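Here's the structure we're looking at; comments come further down.
With one protein chain withheld, the remaining protein chains of the complex are depicted in position.
Every chain is named by a letter (A and B) in the order it is written, and numbering of its residues begins at 1.
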Amino acid sequence: MSPSPVGPYLPLAVTLLVSGLMAAALPVLAHFLGPRRASKVKSESFECGSVSEGSARQRFAVKFYVVALLFIVFDIETVFLYPWAVNFKALGWFGYAEVAAFAATLLVGLAYVWKKGALEWET
Amino acid sequence: MLPVLNNADSLAYFWPEMILTAGAMGVFLFDLAVAKSPRRILWLTVASLGVLAAAALATSHVAGLSPTPIGLFNGLLVLDPWAVFFKYLSWAVTALAILIAGPSLEVASERMGEYCALLLAVAVGMSLMASSTDMLMMVIGVELVSMVSYALAGFKKHDRKSSEAALKYVVYGGVASGMMLFGMSYLYGLLGTTNLVGTAARMNAQAAMLAQAGVAASVAGAGRVAMVVAVVLVLSGVGYKIASVPWHMWCPDVYEGAPTPFTAFLSVGPKAAGFALAVRILYGAMSVSGGADLATAVADVPWPQVVGVIAGLTMTVGNFAALNQTNLKRMLAYSSIAHAGYILMGVAAASETGSQSVALYLVVYLFMNLGAFLVVGIVGRLSGSESIFEYRGLSARAPFAAVAFAVFLFSLTGLPPLAGFVGKFHLFKALVDRGGSWQITLAIVGLLNSAVSLYYYARIVKAMFLDKPHTEERIAVPASYNLLLGALVGLVLVFGVYFDGLRQLAGSSVVLFGHS
Partner (left out) sequence: MSQLAPGLPHFLVVGAVLFALGTYTVVTRTNAVGILMGVELILNAANVNFVAFDRFNPSPHLSGQVFSLFVIVLAAAEAAVALAIVLAVYLNTKTIDVTEADTLRE
């Protein structure tokens, strides 16, 4: 390929194109394929699960906190994955093995949490 | 110069920690596998002790690999005799805390797996604390120990006292670690690196550079202030871990509220790791050779004297607060604060014999303090109370436990011919050997404090042997507890007389990076 100033950005353009197509295609597909049953709850504006009108000072069920706690812990693992992803080639297989061990550790945690029933929504 | 290995090569020297990490995860999964077994506690205890035994074997293996101190993971950790000594100590404390937990009624069988696995994780943290040469690793070690400890302090979920203890622990601990991190951020700015090897040389070089550059006196002064603030903040994080004044406030509440087996662990394990770290910073990093120049290392502040003042305050506050405690766990908490003060005398000596006496005392302290908490656990097992009322006439209700408790308490006082005397003697000797006037004064303060402590220890012994019990009911002691008590009493008695081996062991461990 000739060294043109556009060259390095070609993959980015492809990504943009594909993601744009996906974004356009999914609602259209959903429109034709999905069942539609309108209800009162569904027609309300979406507020991440909480009631959209009334006082904001209401209590949440404890189970939200449990999920939030677990979310924080598993979410923050990405902090360690980004530096590895940036240096993926330089670190090689040794880095891959280290990250695999790290992920396996988290997996044990997830398995334990799951088996203990902390992920059950209705208890 | 300290030879440093890269990440891949370091793994060969990192077996003990790897075994424990894998073991902690294994125990979590094993707990799920034996959930239905009626002998669940036994299985989990055996599995955890197996992991610890494997770690101990691995420790002796890696200690044999390199006769001289060696840096691991590009200088994050160091493997030297000091680290190896505290690794063994950590494994021993953890094993005892797991052994105690089984027959105690405070750790329910369905939660034994969590207890064991979390303790194994703390053991890794203590080992990292004792072997870190980089501020990053220090923080990770301290936080690994702290965070798991918060959870274990609140282990009795439906017990109001236990969860309050955990709340106080996490609030104090969070603030302390925040302060320490903020201090480290300044230290990083001043040194240009997070590595602590050669800190003193770097600090001196910087001071010389400031002087040579002829910067305005106000700028140089600001640099000095920043350095003092940074070191004080970092040391306050360590002071919080060893529960020294003025960072001791969490200690009585947490010790009282936490389940007794974990309180026993907390009073010995993290404290020992904190002292390992304190000696590493003050004696290893902040002085060029052997502590003699520690006084001038950082901004001309006389650090040994500062530590000495803290030591004196810590033992005095601890002992006087212990005088009128009626709850035994609370009294032992204040007593453990006082003991942190005694051990700080060895740190304040800032010498090789000082560090040796710290190591020696921590071994002795492990036996006697763990033993004392074991007796508290035995009495609390039946009555659910730790009030001194329950100890009246204990000699009639549980004779062996009463005798053992008396031995532990007299050893904690430092009376001969018990191990506590040997430990205390070496601390005082290290201090007096330095010969300065403030060292002598501190030693006298220590002696007076020991006399004060005799009062509240003897009060319990009097209650056990001379007072009438409020009930004649015998206290049933599980056989394993009796066995453990016997072993600990035996060790306290034996090391009180034959302490030469212990002294040599502690002496050969004072080989830190930087100087020998």
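One rule holds in what follows: contacts are C-beta pairs under 8 Å (C-beta built on N, C-alpha and C of every residue); 3 or more make two chains touch, one makes a residue touch a chain.
No experiment lies behind these values; they were computed from the predicted model shown.
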Residue among B:181, B:382, B:403 or B:493 touching the omitted chain: B:181
Touch with the omitted chain, as defined above, among B:42, B:140 or B:415: B:140
Option from B:194, B:357 or B:395 whose C-beta touches the chain left out: B:194
Selected from B:24, B:166, B:443 or B:460 as touching the chain missing from the view: B:166
Options B:150, B:247, B:361 or B:391, residue touching the unrepresented chain: B:150
Sites on chain A contacted by the missing partner chain, in the whole complex: 62, 65, 68-69, 72-73, 75-76, 79-80, 83
Chain not shown, touching residues in chain B: 135-136, 139-140, 143, 147, 150-151, 154, 157-161, 163-168, 170-171, 174-175, 177-179, 181-182, 184-186, 188-189, 192-194, 252-253, 256-257, 325-327, 330
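As a working rule, only the chains that are shown with their structure count from here on.
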Interchain centroid distance [CA atoms averaged], chain A/chain B, Å: 42
Touching residues on chain B, where the partner in the complex is chain A: 7-8, 21, 25, 28-29, 32
Partner chain B, residues of chain A touching it in the complex: 94, 98, 105, 108, 111-112, 115
